[in-house]
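Everything on this sheet refers to the single structure shown next.
The full complex has more chains than appear here; those shown keep their coordinates.
By letter and in written order, the chains are A and B; residue numbering begins at 1 in each of them.
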Amino acid sequence: MTTTTSRESEIGRLLIRAEDQPGIVAKVSAVLSDFAVNIVSLDQYSSDPEGGSFFQRTEFHHPELSEQADQLHSALSAVLTDDLQAEWTLFAPIRRKRVAIFASKTDHCLMDLLWRHRRSEIEMEIVMVISNHPDLKDDVEAFGIPFVHVPVDRDNKAAAEQRHLQLLNELVDLVILARYMQILSPDFLAKVGVPVINIHHSFLPAFIGAGPYQKAKDRGVKIIGATAHYVTEDLDEGPIIEQDIVRVSHRDTARDLTRRGANVERQALARAVIWHCEDRVLRHGNTTVVF
Amino acid sequence: MTTTTSRESEIGRLLIRAEDQPGIVAKVSAVLSDFAVNIVSLDQYSSDPEGGSFFQRTEFHHPELSEQADQLHSALSAVLTDDLQAEWTLFAPIRRKRVAIFASKTDHCLMDLLWRHRRSEIEMEIVMVISNHPDLKDDVEAFGIPFVHVPVDRDNKAAAEQRHLQLLNELVDLVILARYMQILSPDFLAKVGVPVINIHHSFLPAFIGAGPYQKAKDRGVKIIGATAHYVTEDLDEGPIIEQDIVRVSHRDTARDLTRRGANVERQALARAVIWHCEDRVLRHGNTTVVF
């Protein structure tokens, strides 16, 4: 069970996506004002002031939010669904995202998330780590987090994904691929029912696919990068949440790029996960709005 | 005379600073909604959700804004002044800031602003360039901008500032010190009556005062920077608007630092001026909120 501190229990968030039209901010603010909630933070974006898409993230505070949640939901529904035909989500109060992390043998992204989790830097509960290799079992369990080894090979891929779905079933709000190095099938993505965030070890759309550091070395680039994105059926083509880069030179070997890129990967992934868990990321077609 | 395009004449901006209290966003949005303006962009920040300062910048669109301006001002006044005791400014419609640039012999920051102005990258009109040296007269006049040479030496500083005040009198909304290299007196700052933005060639608060690149070389720093800030009576201590940096190494001489820093100076200054002219910068004590 997810527990929240008394403080988190007083905080709510409202995410809205609608066709742009005059008066959205006013109508929503009026509802929130009627419930005497204090808007702590409001971010708003219109893709085009005349006829585009409207996005809004509002974080607010109310000392007795849980008691008011049902009525607040009804009042917002009257405005947002009936009047504005908006897509919207209300977290009242917010609760930590329940997360499963998929990893392989490479540890830096996984360990970075575990450490940030231990330092309470991310609004998440790590429910389990799933890996196709047993190597990191001890490291993960040292954090008190369950580690599940699900071997994957050419012949059992469908069965392995079936096992993944059983493990995740209803237990998580987010899957993170922390250098998992396996391609998820469209069937898995359709059934998992929660967002999946991947870290790709290149500055997308450069160097799609396997071996990006060697490709970067061969091409002679002077900067390498990493990209955290939502996973879609199209490999390395999903909506980008965050990217970061580091300068390299001719002296760096492909192995150096791998080592130096590791720092960038873990930072880009961590920021993407932090933002996702704070409900700051809204999808907009195949791109993202990050508030 | 400042002319605005028909498009600019339909755009308004509202800046608010108040003690934080529930309902500000809702009350202001309601007024804007009553006037059928469409909120294009809304940014809001509370320094502390419980009892801090509240800042808001709203940009909005109305096809007949000028005709509505007086009534909108009155309606906002009832809410913002009478009810919320807020400080606020309404630009309805927005108009380009009228700017005077002070320069000396160093050209890179001045020329960068002139070029960006010519490319319409900044919402400003450059009314004049004032310099204590005649060197850049031809370069400035090639842009069709008046150049005024006001020599400054130890003995005539007060008279020179008097001349500056006469030149600026009521004509400008902003003064930019583009590597002017002269310290403005408290008296001048009190009388000029408009914000003054300076670019300091170091990463403040490191290397306050003269000769920062030589100081940086002597200290052996691995990164140098530049700082754009509002000028106050305390030298190099005013509210920071923007900073930027560049990596350096032991191979860079103080002259190299000067050359490499020039790129950083002009970029930090340009961003600060762009943001100021778009009314994105609100002061908060000795710091800034940049929306």
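The definition used in the following text is that a residue touches a chain if its C-beta (ideal position, glycine included) is under 8 Å from a C-beta of that chain, and two chains touch if they have at least 3 such contacts.
Note that the structure is predicted; figures quoted are calculated from it, not measured.
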item	value
Full complex, copies of the single sequence (shown: 2)	4
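Following the convention adopted for this analysis, only the chains that are shown with their structure count from here on.
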item	value
Centroid distance [mean C-alpha coordinates] between chain B and chain A, Å	37
Chain B - residues contacting chain A, complex	20-27, 29-30, 32-33, 36-46, 49-50, 61
